[in-house]
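Yeah, one chain of the complex is gone here, protein chain that is, but the others are all in their spots.
After this line comes subunit A, so read on.
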Amino acid sequence: MASCSIEDVLAKAERDEAEKLRSITVNKELDLEFDPGNLLAFDKNRIDTREFKDSKGEDFLRSLARDNTQLLINEIWKLPTEKVEEVIVAKLPDPTTPLPREKPAPKPKPPTKWEQFAKLKGIQKKKKNNMVWDEVHKEWKRRWGYKRANDDTKEWLIEVPQTADPNEDQFAKRNKAKKERVARNEYNRLKNIARAQKIKVPGTGLAPTAQQSKSELAQAVSIAKKSTASVGKFQENLPKEKTPRNTGKKRKFQPLIGDFSSEKQKQLDLLKIMDSKKPRLDITKAVNKQMREEDKESSQKSKKSFGKKGRKGNMSGKGKGKAGGKGKGPKGKGRKPQMKQGKR
């Protein structure tokens, strides 16, 4: 019994060893291609579609994935390791598979104002050296920047020119001019950026010009009118001034595919209003009707009166003629035809 059990145990142990090895070593027809930098393994072995369809595909896929992952991990174990914060880490080499771009390629920046001008004029960029010989200080100084060569704000003596005001501070004048140049440069740089990224910059008002045309003056007036705390809402018009509407503002329309039922409702309401505005009594029709009725009445009256005249004529004759009435029976006078209604 014991021997049997020992044999059994040994056999079991052997099987377990084989299992373990099997679990580590994987046999493949074609070797996999590895890219440990991307943790990528390429398996170019053929897949037996029957195996995929026969036994449930899930198990087949799972075993395939297990095998390939095992091989990849074996590769990773082959890499050099290092210890980072008490954790053993494998150092991945550079990835070898080229991956496509994640984001679209950057568009070329639109040229700045100067670049456009230079292209137009054909001005090439000339490489300049950074250091310039400063004669005054007798040393090499930067062309621009800190402690530059010909810095006119750093002069200790400035001659007042003949045409200048004697009380004007020439040093302050030069400093102010520099500040203005710096500010203008910054402003132009930002404008270039705004133009490149197509950002809308609000207008800074009007630049002062010597002779202004009518449209420019009108524009200046409208801007001045709007430049109040309430954006021109309570500014009254001058006498004979007309409030201009839509000065450059886009009209706003309803969205193209809005709420259809509300659109329908609005149109029906509009129709209702239009109906209510129409007069219920059509005047011309009413007048025509009235005229027709008056014509009828007048024609009936003339018939009656004619009938009376006829009877008067008969009174001298027989008495029977009394009831006869209109136009019947012998008369002395010529009978007039009965007035008929005109066909309408």
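Convention: a contact is a pair of C-beta atoms (placed from the backbone, for glycine too) under 8 Å apart; a residue touches a chain by one contact, two chains touch by 3 or more; residues count from 1.
Criterion: contacts and distances are computed from a predicted model.
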| item | value |
| --- | --- |
| Chain left out of the displayed complex - its UniProt protein name, from "V-type proton ATPase subunit H", "60S ribosome subunit biogenesis protein NIP7 homolog", "Tubulin/FtsZ GTPase domain-containing protein" or "Septin" | "60S ribosome subunit biogenesis protein NIP7 homolog" |
| Residue of A:76, A:193, A:218 or A:270 in touch with the missing chain, whole complex considered | A:270 |
| Subunit A, residues in touch with the chain not shown (by the definition above) | 253-258, 260-261, 263-264, 266-268, 270-271, 274-275, 282, 284-285, 343-344 |
